[in-house]
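Missing here is one protein chain; the remaining ones are kept as they sit in the complex.
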Amino acid sequence: MREVAVIGAGMSRWGELWHQDLRDLSCEAVLKALAETKADRVDSIHVGCMTGGLFAGQEHLASVMADCLGFAGVPASRSESACASGGVAFKAAYAEVAAGLCDVALVVGVEKMTDVGGDEATYALGTAADQEYECYNGATFPGLYAMMAVRHMHEFGTTRRQLSQVAVKNHSNGLLNPEAQYHAKITAEEVESSAHVADPLRLLDCSPITDGAAALVLCPLDMAKKLGKKAPVKVLAIGHATDTIALHSRKDVCRLAAVEKAAERAYKAASLKPEDIDLAEVHDCFTIAEIMVTEALGFARRGEGGKLVASGATAIGGKIPVNTSGGLKSKGHPVGATGVAQLVELAVQLRGEAGGRQVKKPSAGLAQNMGGTGGSSIVSILGVA
Amino acid sequence: MVGIIGYGAYIPRNRIKVEEIAKVWGTDAQSYKKGLMLEEKSVPAPDQDTITMSVEAARKAVRRAGIDPADIGALYVGSESHPYAVKPSGTVVAEALGSTPECHTSDFEFACKAGTEAMFVASQLVKAGSVRYAMGVGADTSQGAPGDALEYSAASGAAAYLFGAEKEKVVAELIDTYAYMTDTPDFWRREHMFYPRHGGRFTGEQAYFRHITSAAKGMMAKAKMKPADFDYVVFHQPNGKFPLRAGKMLGFTDKQIGTGWLVNKLGNTYSGASPLGLTAVLDEAGAGDLILVVSFGSGAGSDGFVFRATKRLKSVQGLAEHTRDMLDRNKRYVDYGTYLKYRKMIIMNE
Partner (left out) sequence: MQPQRYWREIPQRYRLEAGRCRRCGKVFMPPRGLCDSCRSTEFETIRLADRGKVHTYTVIRVPPAGFAAQSPYVLAVVELDDGVRLTMQVADCGPDEVRVGLPVRVEFRKINEVGKSGVICYGYKVVPA
């Protein structure tokens, strides 16, 4: 296995982008990522997209992307693992480069979500849950995460205020990220008085609907100097795991077993412990998700994720800054692009280019990307080379 | 011995008071409360319809009978609010019970007597020896046009009866039946119309009273019985006043009628009305008690039944919730706006 480096990272503008479609978004992100490299070719393309079909009426994204990026002829494939599609596409590209199947691999995560109305978006996202045994009975994604939150509150005394503190922190970080969809300082009181969505979750507990793309260029570490312009970032490890599709099938509904397993595998492969991680981008699709994920990643003891955020440890400058980019909550959540964008943030941070939100001299960053209610998760650790 | 081997009732939890409806239309609630003896009525939740209520009532009937639902050879659902215009309600009910595939099923419609029609046919199939067990269900999510007098009474509920011929299983022996029917256009709903229409005062003497009293007299004559022989009597109850008046005309006391008289708190459950009244009687009756049931359906006709409770009845009464308990406990009152939303009377986008 060859060691693999990230030599280019870029994001399109994120938001409600009425003028841009799947191709425009991808092209914008890829051009930025390629501009950071000296690569004159791409050997392989990996696309992460949850459902181009349901959101934009377009599937066969391997061909669509190769074509619109000017690489028709290059082998391309698309990975799908709901909201973890981006992270899984990155893993596929990493594996190809590590195995020596190709040298320059392009990863593009994309989702165009605003071409459908609210009901259709809810339906499309709902396909990441158990259609026949959850959605059939009226479940929505906010509803499923809300049920995790209620149980977490019941078992561990996690408070409504602690949920709010996740949103407040991530929006505060998003203010420092020019690429974020929302630049708005919010207070806990505003979170707690925003519109009800699924009790106890309110509108400001939920990540938004976003159009956006993110891209990475990978190559073998020993070619990084030749192909890259900037200090290379090394892929230290990738851990990947699954869990049951339905929340109710799990022994413990407020424990993310897929995240725990993926993290365990990644830490082991990288020979690192949770305390060795300098910053983490985690899948805060809902505020409760960040609380549970920080527990699963070992940043907090089980049941103490709420206390962790309340302590300030996950803020920039804290012991383990979480979601310096603003997270899904403030940066936006174009589902297929999210996992790739988390790695873009890690690359930017590890190179020391994060400006006002820069974490002090990080050597290792972790990205945790998750599909559905945790039916799949992928944990990637990047480090300075 | 042919008779009822199991029975079950279902009444939705939601209620609306007569005052709440009267307030919207500027009418006098007292005229409905005193004049028609109506206080409140049941309202189905948006996830309830004739099929769901039939399934719940039918499951209780099966529980009381203690039989394997696969042995039910015929199942009929009578209603004027079948959720599908084409596609039977009965197939869903039979499937939910576990009575498919060897089961004859049909949906009946005869205004408010579709339920007793289902019971009539089910009992006669058992009597003929065609099937071992047969079920008849009466259920409705009754329609009444907004602002019409019927809006104060049109209610929802279901009752199910399992008939069998095994003596040790019978809880109420079917002594005899009788049918009285003429073509009388007192109340109808045309195809594709949402609400029924009625002939106003024509629905009284010429429709309800003529058919109920004629059927009751015919039934008693056929069974060689007189009003004093009966411990309980159940008439179709479109409002509180009509069944009491019919009883007086025939020589029954309010006491005989009272046990099965649910309408003041329940409203008119159309096809479910007299069958539900009978469930309330069966919840209380003791061995040997004689029961007369006379339904009425616009169009118009009445079915008469005479039952005699057996010793077994007492042992099955407690196996499912009593009708009076469903009527009196755990009620939730809705306002008129919620009622409209629940009854799908608000125009929505698809």
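Read from first to last, the chains carry the letters A and B; within each, the first residue is number 1.
In this section, contacts are C-beta pairs under 8 Å (C-beta built on N, C-alpha and C of every residue); 3 or more make two chains touch, one makes a residue touch a chain.
Here the structure is a predicted model, which means the values were calculated and not measured.
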Per the touch definition above, residue among A:Leu247, A:Ala300 or A:Ile320 touching the missing chain: A:Leu247
Candidates B:Asp49, B:Asp140 or B:Asp303 - the one touching the absent chain: B:Asp49
Touching the absent chain when the full complex is considered, from A:Gln58, A:Ser77, A:Thr140 or A:Ser311: A:Thr140
Touching residue (missing chain; options A:Gln58, A:Ser77, A:Thr122 or A:Ser311): A:Thr122
Missing-chain contacts mapped onto subunit A: 119-120, 122-123, 126, 130, 132-140, 142-143, 146-151, 154, 196-201, 246-249, 253-254
Positions on subunit B where the hidden chain makes contact: 12-14, 45-49, 51-52, 55-56, 59, 83-84, 92, 95-96, 98, 332, 341-342, 344, 348, 350
